[in-house]
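All protein chains but one are shown in place.
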Amino acid sequence: MVGRSLRQIVWARLRRDKLAMFCLVVLVIYYMIGIFGPVIGPSLGLDPYAFDRAAISDRGGGPIGDFGGISAKHPLGVEWGTGRDILSQLLWGLRISLVVATSATLLTVTVGVIVGIIAGYARGWADMVIGRIMDLVLAFPFLLIILALSNVMTDRITDLGVPPGNPSRIAYLIIVISSFGWPYLARIVRGQVISLREREFVAAAIAMGSSRRRILFTEILPNLWAPLLVYTTLLLPAYVGTEAALSFLGVGVIPPDTTFGAMLANSVSYFRVVPTYLFIPGTILAILVVSFNLLGDALRDALDPRATH
Amino acid sequence: MINVEEVEGRAQHSPERPFLSVENLAVQFKTEDGIVQAVDGVSFTLERGKTLAIVGESGSGKSVTAQAIMGLVKGMGGIVSGEIWLDGQELNRLSPSEVQALRGDEMAMIFQDPMSSLHPFYRIGDQIVEAIVAHRKVGRGAARREALEMLKHVGIPAAERRIDAYPHQLSGGMRQRVMIAMALINSPQLLIADEPTTALDVTVQAQILELIRRLQGEFGTTVIIITHDLGVVADVADDVAVMYAARIVEMAPTSEIYNKAEMPYTLGLLASIPRRDRGQQERLDPIPGNPPSPIHLPPGCVFQPRCKYWEQVPESQGDPRTVRPELVETSPRHYVRCLLPQDVRRRISHEVLQSLRGSAE
Amino acid sequence: MAGYVVRRVLGMVLLLFLLTLTVFFLFNMMPADPARLTCGKACSPAVIEANRHHLELDIPPIEQYQRFVSGIFFGRTFSKDTPRPIECEAPCLGYSFLRNTEVLTLIARAAPVTFWLAIGGFLTWMVVGLTLGIVSALKRGRWIDRTIMGIALIGYSLPSFFIGLVLIFFVILDWNLLPFPQWTTPDKDLGRFVQTMLLPWITIATLYAAFYMRLTRNQVLEIFGEDYIRTARAKGLPERIVVVKHALRAGLTPIVTAAGLDLAGLLGGAIITENIFSLPGLGSLAIGSVLASDLPLITGITLLTAALIIFANLIVDLLYAVIDPRVRVG
Partner (left out) sequence: MLRSDAWLRRALAIGVTFGLIVAASGGGTPTQSPTGGASVPPGESAQPTEESKKGGTIYILTQAEEWDDIDPQRAYTGEDLAFFGGTIMRALTAYTYSEEAVTANTLTPDLATDTGTANATADEWSFTLRDGVTWEDGSDLVCEDVKYGVSRTFANDVITNGPTYAVQYLDIPSNPVTEGDDAVFLSAYYGPYNGTGQDLFDQAVVCDGNTITFHLNQPVADFNYTVTLGFSPVPDPTIHPDLPDAVDQYTLRPWSNGPYKIEEYTQGNGGHFLLTRNENWNAESDPIRPAYPDRWEVLFGIDPKVMDQRLMASQGEDAYAVMYGNVQPENLATVFVDPETPTPDFADRAVSDYDPYSRYYWIDTNKVSNVKHRQAMAAALDRDAIRANSGGDFAGALGDGVIKPNIGQDYAETGMWTGLLGQAIPDNGDPDYARQLIEESGEPMPALTWDYPQTPTRDQEAAIVVDSLGKAGIQVTANPIPPGQYYGIVFNDDQAHEFGWAGWGPDWPNASTVIAPLFTDKGGWNISRVHDQDFVDAVQDAIATLDRAEQAKKWQDLNKLAMERVYVIPTTFGLSQVLAGTKVKPIYQWAPWGSWPYAVMYVTP
């Protein structure tokens, strides 16, 4: 592995990987929509909260027309019982899903890295205690706990000054998801640190009597970026999935807002009659997650030192 | 003794070949980044009982050459062309199972890192026994006794106890001795030692080399030592072949290399030999820059980008940035791949070696 | 070895202790007032008080905790001072006043469902995952490798509930290949049992198989890159021995251990899968208990499932020690 720097090579390889590039584009589009969709949406007449009484029947509240009432006005159909526009709900929902997944990932990584470094670097009892805590956290049936505590914790969060309702619920999601996710990352980092701290340059740094913090942040952290980058890219889709699963089980945002998981959960009642309720959000969600994973894999391969000669 | 055909030329088959003769060996790897030419047209011969040192930086293709001889490259997905004659047998044409039968029996290999090269889950004794029973009809009991003998022989203290130890329970030196024991257990004709000492600390290095040389004497084994450090080969090897960017760039008897090396790269290597009187850190590195990426080799002389002297190449020889030099015999049994005229080479050589001695005093 | 085992076992005990503590106090923050829940329409503060007393919610949590733990070992009696005390023999995980049943009984009732679900899914994904994983490793870079890995990637990208719903939609609703899932034990009606479990098994297997394909593939490639495999070859060992004796033992252990943990986790109840296919397993029981805020039940299930994982962890560690001498000795 000579001549060009690691970064250059990684980027070169990624660029050569057509699929990865495609996914990257897809993801950028998703984020763009997530960020600007709700901003531009209204001017296009999209409104996830507006009820369309005309779009649903008086006989059971089902959408009028085929495929969940697909029409010029509602390109992807309308919600059973309210006539709310599915497309709009998807746009607004995507934003929430992305916000939750992204911030949860960042939080997880931050916590995981800090704890991991401390554990790996401090060794001794600190390492031991942290290790036990990790075991404990990993042992919990986290879905169950998240379900059981969602109400009380959401209230606690509201008490902390977060606006009531969905802001608090989103905060809760972010917090719980990351609080059950950090140990995995911490373990990876810990391992990395332990092997790194044995290497000469750290030994040298210590020999030269530089402070612990300096060693951590100037010597060790820079060497962690590659594994972290990969892990993060793979953590995002996992969290998108988790968020969906949680909303599917009823934790998470509540009307008038919605997310993929919530929409899929509601589809359960109707998809025998209106399959699009299942397949439209499902497909869009799937594409998002698959793109993330493909990109993550590509990145992993690109960063894999064994693949370099 | 050494007898090199024109590298790019065809190898002609003489009825009685030297014990080992590698002819126009080339190895390619397909990677995501394109085809890597790991070994390019390497040829050399080696008589029975002699020792050849192949020297070069990591990535120069020396290890791949060795593994190609052992027939391990194909397993790694490499494409091997050229001919490898061992004791009158052309290995490259043999079936995998036939090569496998030779491996560990006719020819054996010692690897760089004894820790990772020994299987962490098995007792060292068992790993040696495994090597025995793979090639000979011996009872386990006998095999174990043999293994114990060999362990003692390679100088493992309290071998009776150590034979049941796991690799991670032994020191680096011990592990390397075990590796050697394992390699020699079937008294192979050819022993390839791939950087046998790099993973060990200096004092142990000497011991291991000493051991190899002693055993070579006893068993009459032919040895190829692969190293990046010209220093270690001085008193072990009969001949030295210097490799750079998948090619042999200079080859000569050891003394010739030490006293009359002509290829600037070899001179660089000589200069970088650590001396007792020099601290590790102040070891000077007279070769600027890095070896070229095996994927994009310079079109001309592969060493030109790092060569201090390439401007001194006269027009008549051609531009080193475009013309690939060939391996030519500059004096009997001394081969050099360089576009510099002989007199210029010798002048440079003289200066450099002088300065080295100077700095030595 | 012995010392190692002792260390790990002690570690587990400590962990279990911490576990009970955390779980117990976590759930004491639950919002609903269990006493109010057991009190119907004509509910006076007096009655609520009474129920709080007979649910033993009127004593400090730490004491509740003590009673709970001692109940596990020595059993306990609920609503002692009422005319109708309830005996709960050890190991007593508590008593669900909403369902008038011992928590353990409820769990025991749900356990078989989850067991069959987990085992079936486990076998499916292990077989599929390992075979395809090895195949694609050996065919690395070829189209078959790419195909398998593609499938794997999609497989583990899709949320399990989406897979489940899609299966229901096509297999049951659209193509009418299977009847609606209706739980029954294999001994009672094997046919219906299989018909019921088929889709749940597939749903679970898809998720895990995908993961194990990738894991296996990486392991195999990893191991074959190891120096000691090269050594084994250099020794002239037949390829068969190289693979079986040297590669497999080293390569398989991480897979086996991962499998151990996953299986344990699954035995604790597959909430989403059970939910989708309305299987009366531990997962459904758990959800039900949460919705009814049946505190004793939630606590019991959480403890049990977590304990399962911790125990599996121990087994896995010991397994490692057996396989890898570096863990065992020195």
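Here are a few things to note about the model shown:
A, B and C label the chains in the order they appear, each numbered from 1.
Note that a contact is a pair of C-beta atoms (placed from the backbone, for glycine too) under 8 Å apart; a residue touches a chain by one contact, two chains touch by 3 or more.
Predicted model, so just to flag it, every value in this text is computed and none were measured.
Taking every chain of the complex into account, the chain not shown here touches A, C. Check A:Gly60, A:Gly161 or A:Pro222 against the missing chain and you find that the one touching it is A:Gly60. Residue-wise, the contact with the chain that is not shown comes from C:Ser284, picked out of C:Thr206, C:Ser284, C:Thr299 or C:Asn313.
For chain C, the residues in touch with the chain missing from this view are 31-34, 36-44, 46-47, 49-51, 53-54, 79, 81-84, 86, 98-101, 106, 109-110, 113, 180-184, 275, 278-280, 284-285, 287-288, 290-294. By the touch definition given at the top, chain A reaches the unshown chain through residues 49, 51, 53, 56-62, 79-82, 84, 147, 151, 164-165, 248-250, 254-256, 262, 265-266, 268-270, 272-274.
The rule we apply is simple: only the chains that are shown with their structure count from here on.
Ranked by separation of Cα centres from chain C, the top chain is B. Chain A and chain C have Cα centroids separated by 24 Å. Chain A and chain B have CA centres that are 51 Å apart.
Centroid to centroid, with C-alpha atoms defining each point, chain B and chain C lie 54 Å apart. Only residues 226-228, 230-239, 241, 246, 249-250, 323-326, 329-330 of chain C touch chain B when the two sit together in their complex.
Touching chain C in their complex are the following residues of chain B: 67, 70, 72, 75, 96-97, 100-105, 108-109, 111, 113, 116-121, 130-131, 134-135, 166, 168-169, 179, 182-183. By the touch rule above, chain C contacts chain A in their complex via residues 11, 14-15, 18-19, 22, 26-27, 29-31, 153-154, 156-162, 165-166, 169, 173, 225, 265, 268-269, 271-272, 275-276, 286-287, 290, 298, 301-302, 305-307, 309-310, 313.
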